[in-house]
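Reading through the structure tokens given below for one structure.
As you look at this complex, bear in mind that one protein chain is not there, while each of the others sits in place.
So, subunit A:
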Amino acid sequence: MSKALRIVVPVKRVIDYAVKVRVNPSKTDVDRNVKHSMNPFDEIAVEEAVRIKERLPSTEIIAVSCGSAKSQETLRTALAMGADTAIHVEVADDSKLQPLAVAKLLKAIAEEQKPDVIILGKQAIDDDSNQTGQMLAGLLNWPQATFASKVEISDTLAKVTREVDGGLETISSKLPVIITTDLRLNEPRYASLPNIMKAKKKKLTKSSPEQLKVDIAPRLETLKVEEPPKRQGGKKVESVDDLIDKLKNEAKVL
């Protein structure tokens, strides 16, 4: 690699994947007073950036998060995993922050930071949109390699294997490029205690939508949030014969 690589990794603070979310009583949102952590796909994005840096030590990794003050915890996690610096774009109410707005904030950051690669998770497990990376690529007019399960970065090129419906597909493009991670890309590391301590000293810059001159007004208004219908499960059968009989005569699916 002839020049130092700069990688931006956007990360999102979301309700922990293991929490069973509940709709709030006013049916406007889910109950957010529960454990939060870094979006799992973003952990994979940070891990991939750190692995690139382990191969090419001159690489600089900039973690970015857009959200409330608590997003700084998520940025510290990214720093403890191996990111070099962090940028926090603070917004008052992150539940109103939508992918298009985040993509515009990230575009402004990209214009400032001039990265060669931006690695995002393929989707956040809260809104399940699967949009931000693609939107950012569109706004920057950069190539996009979504749902990556293998990433090879060489001097000026990125070769990415993607998980598509029938199997795998490989594409290649020049840098700069947008990559979004699929589950199979890597196994994220746990931050060690010394690294968590070191992360506290790393530089975290604050920014805001106003500073970045981005309008973050939501385009979609959530009219209501409801519980999904409950299934009446729990009926047990005694034997394979019983099961086949029920499927044939009761459910009529065989």
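The rule we apply is simple: a contact is a pair of C-beta atoms (placed from the backbone, for glycine too) under 8 Å apart; a residue touches a chain by one contact, two chains touch by 3 or more; residues count from 1.
What we mean here is this: contacts and distances are computed from a predicted model.
This figure omits one chain of the complex; the name its UniProt record holds, of "Trafficking protein particle complex subunit", "Ribosomal RNA-processing protein 40", "L antigen family member 3" or "Probable electron transfer flavoprotein subunit alpha", is "Probable electron transfer flavoprotein subunit alpha". The residue from A:85, A:113 or A:129 that touches the chain not shown here is A:129. Taking the whole complex into account, subunit A touches the unshown chain at residues 15, 17-18, 20-21, 23, 30, 41, 98-100, 103, 122-123, 125-139, 141-147, 149, 159, 162-174, 177, 182-184, 219-229, 231-237, 239-244, 246-247, 251, 253-254.
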